[in-house]
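What follows is a single structure, written as C-alpha coordinates, with notes after it.
Missing here: one protein chain of the complex. Every other protein chain is in place.
After this line comes subunit A, so read on.
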Amino acid sequence: MHGLAFDISHSLAGGLVLVSFMMLYQDRLTSLLNVFALHAVMLSLSVAWQALIQDAPHLYVTAAIALLFKAIIIPVALRRIVYKLGIHRDIETVVGIGPTMLAGMGLVALSLALMLRVTADADALAREDLAFALSVVLLGLLFMVTRRNAVSQVVGFMSLENGLILAATGAKGMPLVVEISVAFSVLIAFIVIGIVLFRIRERFDSVDVSQLDVSRGERT
(Lines give C-alpha, C1' and ligand atoms only; values in the text may rest on other atoms or scores of the structure.)
Protein backbone atom coordinates (compact mmCIF):
# COMPACT_ATOMS: atom_id res chain seq x y z
CA MET A 1 0.00 0.00 0.00
CA HIS A 2 2.24 2.73 1.21
CA GLY A 3 5.63 1.16 0.74
CA LEU A 4 8.67 0.82 2.88
CA ALA A 5 9.37 4.54 3.27
CA PHE A 6 6.02 5.04 4.93
CA ASP A 7 6.40 2.03 7.19
CA ILE A 8 9.79 3.07 8.48
CA SER A 9 8.85 6.65 9.22
CA HIS A 10 5.65 5.42 10.79
CA SER A 11 7.46 3.06 13.14
CA LEU A 12 10.08 5.66 14.05
CA ALA A 13 7.42 8.20 14.96
CA GLY A 14 5.50 5.51 16.81
CA GLY A 15 8.70 4.63 18.65
CA LEU A 16 8.98 8.23 19.80
CA VAL A 17 5.52 8.01 21.35
CA LEU A 18 6.49 4.76 23.01
CA VAL A 19 9.61 6.29 24.55
CA SER A 20 7.47 9.19 25.76
CA PHE A 21 5.39 6.63 27.64
CA MET A 22 8.54 5.12 29.08
CA MET A 23 9.53 8.52 30.43
CA LEU A 24 6.24 8.81 32.30
CA TYR A 25 7.07 6.07 34.77
CA GLN A 26 10.75 6.74 35.48
CA ASP A 27 11.13 7.66 39.10
CA ARG A 28 14.90 8.05 39.24
CA LEU A 29 16.52 11.05 37.65
CA THR A 30 19.44 9.09 36.22
CA SER A 31 17.24 6.58 34.47
CA LEU A 32 15.00 9.38 33.31
CA LEU A 33 18.00 10.99 31.64
CA ASN A 34 18.86 7.71 29.92
CA VAL A 35 15.36 7.38 28.58
CA PHE A 36 15.42 10.96 27.44
CA ALA A 37 18.64 10.30 25.53
CA LEU A 38 16.85 7.42 23.81
CA HIS A 39 13.99 9.81 23.02
CA ALA A 40 16.41 12.17 21.33
CA VAL A 41 18.03 9.32 19.38
CA MET A 42 14.63 8.24 18.11
CA LEU A 43 13.87 11.80 17.07
CA SER A 44 17.18 12.11 15.30
CA LEU A 45 16.61 8.86 13.37
CA SER A 46 13.12 9.93 12.47
CA VAL A 47 14.26 13.33 11.25
CA ALA A 48 17.14 11.79 9.28
CA TRP A 49 14.70 9.41 7.62
CA GLN A 50 12.44 12.30 6.70
CA ALA A 51 15.45 14.10 5.25
CA LEU A 52 16.15 11.07 3.10
CA ILE A 53 12.66 10.46 1.78
CA GLN A 54 11.80 14.12 1.33
CA ASP A 55 15.16 14.73 -0.29
CA ALA A 56 15.69 17.69 2.02
CA PRO A 57 19.36 17.79 3.03
CA HIS A 58 18.90 20.69 5.46
CA LEU A 59 16.93 18.38 7.72
CA TYR A 60 20.13 16.40 8.32
CA VAL A 61 21.31 19.45 10.26
CA THR A 62 18.28 19.18 12.52
CA ALA A 63 18.91 15.47 12.94
CA ALA A 64 22.53 16.13 13.81
CA ILE A 65 21.55 18.79 16.35
CA ALA A 66 19.10 16.38 17.94
CA LEU A 67 21.70 13.66 18.15
CA LEU A 68 24.64 15.72 19.35
CA PHE A 69 22.93 18.21 21.55
CA LYS A 70 19.92 16.43 22.97
CA ALA A 71 21.10 12.84 23.01
CA ILE A 72 24.63 13.50 24.24
CA ILE A 73 25.49 16.95 25.55
CA ILE A 74 22.35 17.76 27.51
CA PRO A 75 21.94 14.38 29.22
CA VAL A 76 25.62 14.33 30.15
CA ALA A 77 25.47 17.85 31.51
CA LEU A 78 22.26 17.20 33.42
CA ARG A 79 23.73 14.01 34.82
CA ARG A 80 26.69 15.95 36.13
CA ILE A 81 24.37 18.47 37.72
CA VAL A 82 22.30 15.72 39.27
CA TYR A 83 25.39 14.07 40.76
CA LYS A 84 26.80 17.38 41.91
CA LEU A 85 23.61 18.16 43.74
CA GLY A 86 23.57 14.67 45.20
CA ILE A 87 20.03 13.96 44.07
CA HIS A 88 20.87 11.00 41.83
CA ARG A 89 19.53 8.55 44.38
CA ASP A 90 16.36 10.46 45.05
CA ILE A 91 13.12 8.82 44.12
CA GLU A 92 10.58 11.21 42.85
CA THR A 93 7.06 10.90 44.05
CA VAL A 94 5.19 10.59 40.82
CA VAL A 95 1.45 11.08 40.97
CA GLY A 96 0.88 7.37 40.54
CA ILE A 97 1.98 5.36 37.58
CA GLY A 98 -1.37 3.73 36.85
CA PRO A 99 -3.44 6.91 36.55
CA THR A 100 -0.62 8.70 34.72
CA MET A 101 -0.34 5.96 32.12
CA LEU A 102 -4.10 5.89 31.68
CA ALA A 103 -4.17 9.65 31.25
CA GLY A 104 -1.35 9.31 28.73
CA MET A 105 -3.31 6.75 26.73
CA GLY A 106 -6.32 9.02 26.80
CA LEU A 107 -4.23 11.88 25.44
CA VAL A 108 -2.83 9.75 22.62
CA ALA A 109 -6.33 8.60 21.70
CA LEU A 110 -7.46 12.21 21.77
CA SER A 111 -4.70 13.42 19.51
CA LEU A 112 -5.25 10.58 17.03
CA ALA A 113 -8.97 11.21 16.95
CA LEU A 114 -8.46 14.93 16.50
CA MET A 115 -5.64 15.03 13.99
CA LEU A 116 -6.82 12.17 11.78
CA ARG A 117 -10.22 13.76 11.52
CA VAL A 118 -9.18 17.28 10.63
CA THR A 119 -6.42 16.31 8.22
CA ALA A 120 -8.55 14.00 6.09
CA ASP A 121 -7.32 15.57 2.85
CA ALA A 122 -3.60 15.59 3.63
CA ASP A 123 -1.32 12.76 2.52
CA ALA A 124 -1.18 9.75 4.81
CA LEU A 125 2.40 10.25 5.92
CA ALA A 126 1.90 13.83 7.04
CA ARG A 127 -1.34 12.97 8.83
CA GLU A 128 0.09 10.19 10.91
CA ASP A 129 3.24 12.12 11.64
CA LEU A 130 1.20 15.02 12.89
CA ALA A 131 -0.98 12.78 15.04
CA PHE A 132 2.10 11.18 16.60
CA ALA A 133 3.72 14.56 17.08
CA LEU A 134 0.71 15.89 18.93
CA SER A 135 0.76 12.77 21.11
CA VAL A 136 4.38 13.44 22.03
CA VAL A 137 3.59 17.07 22.80
CA LEU A 138 0.65 16.16 25.02
CA LEU A 139 2.61 13.43 26.78
CA GLY A 140 5.37 15.97 27.40
CA LEU A 141 2.82 18.31 28.97
CA LEU A 142 1.47 15.50 31.11
CA PHE A 143 4.99 14.66 32.22
CA MET A 144 5.62 18.27 33.19
CA VAL A 145 2.52 18.56 35.33
CA THR A 146 3.20 15.32 37.20
CA ARG A 147 6.74 16.29 38.24
CA ARG A 148 7.95 18.69 40.86
CA ASN A 149 11.67 18.51 40.32
CA ALA A 150 13.22 21.27 38.22
CA VAL A 151 15.45 18.84 36.31
CA SER A 152 12.49 16.62 35.42
CA GLN A 153 10.47 19.60 34.28
CA VAL A 154 13.24 20.62 31.94
CA VAL A 155 13.44 17.08 30.59
CA GLY A 156 9.68 17.11 30.11
CA PHE A 157 9.91 20.36 28.23
CA MET A 158 12.60 18.95 25.97
CA SER A 159 10.50 15.89 25.16
CA LEU A 160 7.60 18.19 24.34
CA GLU A 161 9.90 20.12 22.07
CA ASN A 162 10.99 16.89 20.35
CA GLY A 163 7.36 16.41 19.41
CA LEU A 164 7.31 19.86 17.86
CA ILE A 165 10.42 19.13 15.82
CA LEU A 166 8.78 15.91 14.64
CA ALA A 167 5.72 17.87 13.54
CA ALA A 168 7.84 20.47 11.80
CA THR A 169 9.84 17.91 9.85
CA GLY A 170 6.69 15.98 8.96
CA ALA A 171 5.21 19.09 7.36
CA LYS A 172 6.87 18.67 4.02
CA GLY A 173 8.96 21.56 2.82
CA MET A 174 8.35 23.71 5.87
CA PRO A 175 10.88 26.53 6.01
CA LEU A 176 12.78 27.58 9.13
CA VAL A 177 12.81 24.08 10.66
CA VAL A 178 16.54 24.18 11.21
CA GLU A 179 16.36 27.69 12.60
CA ILE A 180 13.60 26.70 14.98
CA SER A 181 15.49 23.70 16.27
CA VAL A 182 18.56 25.88 16.79
CA ALA A 183 16.43 28.46 18.59
CA PHE A 184 15.07 25.78 20.87
CA SER A 185 18.52 24.40 21.62
CA VAL A 186 19.79 27.84 22.50
CA LEU A 187 16.78 28.36 24.72
CA ILE A 188 17.42 25.21 26.65
CA ALA A 189 21.17 25.48 26.86
CA PHE A 190 21.12 29.07 27.96
CA ILE A 191 18.33 29.42 30.37
CA VAL A 192 17.80 26.12 31.94
CA ILE A 193 21.18 24.79 32.67
CA GLY A 194 23.25 27.90 32.79
CA ILE A 195 21.16 30.23 34.80
CA VAL A 196 17.98 29.06 36.41
CA LEU A 197 19.20 25.77 37.83
CA PHE A 198 22.39 27.40 38.97
CA ARG A 199 20.52 30.10 40.79
CA ILE A 200 17.98 27.79 42.31
CA ARG A 201 20.79 25.68 43.65
CA GLU A 202 22.62 28.68 44.98
CA ARG A 203 19.66 29.89 47.00
CA PHE A 204 17.89 26.79 48.16
CA ASP A 205 20.29 23.88 48.23
CA SER A 206 17.56 22.04 46.44
CA VAL A 207 16.11 21.80 43.00
CA ASP A 208 12.72 20.73 44.24
CA VAL A 209 10.35 23.30 42.85
CA SER A 210 7.85 22.72 45.63
CA GLN A 211 10.29 24.38 48.00
CA LEU A 212 9.97 27.51 45.98
CA ASP A 213 6.32 27.80 46.87
CA VAL A 214 7.15 28.79 50.41
CA SER A 215 8.64 32.03 49.25
CA ARG A 216 5.58 33.31 47.46
CA GLY A 217 5.38 37.05 47.92
CA GLU A 218 1.87 37.19 49.28
CA ARG A 219 2.00 34.57 51.95
CA THR A 220 4.09 36.66 54.26
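Definition applied: a contact is a pair of C-beta atoms (placed from the backbone, for glycine too) under 8 Å apart; a residue touches a chain by one contact, two chains touch by 3 or more; residues count from 1.
Methods note: contacts and distances are computed from a predicted model.
A.B. asks: Any idea which of "Cytochrome c biogenesis factor", "Acriflavin resistance protein", "ABC transporter ATP-binding protein" or "Hydrogenase 4 subunit F" UniProt assigns to the chain that's been left out?
C.D. replies: Hidden chain, UniProt protein name: "Hydrogenase 4 subunit F".
A.B. asks: Among the options A:L24, A:A63 or A:A168, which residue touches the chain absent from this view?
C.D. replies: The one listed residue touching the chain not shown is A:A168.
A.B. asks: What residues on subunit A make contact with the chain left out of this view?
C.D. replies: The list for subunit A reads 114-115, 117-122, 126, 130, 133-134, 137, 141, 144, 150, 153, 157, 160-161, 164, 167-168, 171-176, 179-180, 183, 187, 190-191, 195-196, 199-200, 202-204, 209, 212-218.
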